[in-house]
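For this view, one protein chain was removed and the others were kept in their places.
The block that comes next holds chain A.
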Amino acid sequence: MAARRPFTDTDTADEAVRATCDDATICKRYATSKGYWKDPYIQYFVRSVGERKAPEINRGYYARVQGVDHLLDAFIKKAECDCQVINLGAGLDTTFWRLKDKNLMPRKFFEVDFPTVVARKIHNIKTKPPLSKPLIETHSTDSLLLDAHSLDSDRYCIIGADLRDISSLDEKLKKFQLNPELPTLLLSECVLVYMTPSQSSNVVHWAAETFHTAMFINYEQVNMSDRFGQVMIENLQRRQCTLAGVEACQSLDSQKERFLKTGWQHADALDMITVYSMLPQEDMARIESLEFLDERELLQQLLQHYSICWATKDRLNLGLSQLAF
């Protein structure tokens, strides 16, 4: 048995990054419990609703979830479901189950995250019928391929991997029938920012190289060089959470650049204030009346420091670059 290697700084940093999975899930759990949007599956990943969250956090997550889902669904519709989705750093996300309910499933839905996160998710899926049933229903045989850090079925696959080891990731995905010929949507939400610029560059470059018709949606921080951004960086640092890739988060332009210079044809980016204003206003009016916001400035600042960037390449000429809000 190998000697236990010492716990390094990277381990601490990774641990802190993994913890953000809980932050996001807990916040989404609370927001859905207040009625911001419907997610009947998240309770199987986090049972208790937990402590009250600030209204601006709830609204922020609402904008994030609606924004990302809008683009994701638009892509799948454009490809007429003849496509793949790869959620990088998926955490305890419930999109697969949402798409199944909506009858908008891609040919296969892949999720990738750290092995410990994946192991947790697999455990939840295995032990909660509302999560496992949809998988089994969409699988051709009676048994799923299952081990400690991966689960594979016909339509859903989850893999434990380190996104900084791209070749290993590529190998694993191909092992589970990733088809580079299919139009593919890649999604990363607050993932690339935790890697160094070169590591994240490798990821987006690999994606551009591997798929000829694809879209990459990246949700994360932006406009980080102002005071609010600096304070956020400091606060996260105090939690041992390092935004190693914050360089690409300077502006909307820098977010687009990272795609355009690694082989993507087209890139768009919007800050969340803009996305917030472009979401269906009727539903927006509904959620704004759920909780009272005592201070608008906080929400404005928060939304201004997050963005959705989406990049496309379109050999099949599906019209991907037209997908927008």
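Points to keep in mind about this one:
Operating definition for what follows: contacts are C-beta pairs under 8 Å (C-beta built on N, C-alpha and C of every residue); 3 or more make two chains touch, one makes a residue touch a chain; residues count from 1.
Methods note: contacts and distances are computed from a predicted model.
Its record in UniProt calls the unshown chain "Serine/threonine-protein phosphatase", which is the match among "Ribosomal RNA-processing protein 43", "Serine/threonine-protein phosphatase", "S-type anion channel SLAH2-like" or "ER membrane protein complex subunit 2". The residue from A:64, A:205 or A:258 that touches the chain not shown here is A:64. Contact with the chain that does not appear here is found for just one residue of A:10, A:48 or A:235, A:235.
Screening A:142, A:282 or A:297 for touch with the missing chain picks out A:297. Panel shows chain A; residues 20-21, 23-24, 27, 51-57, 60-61, 64, 190, 221, 227-228, 230-232, 235-236, 238-239, 288, 291-298, 301-302, 305-306 of it touch the chain omitted from the view.
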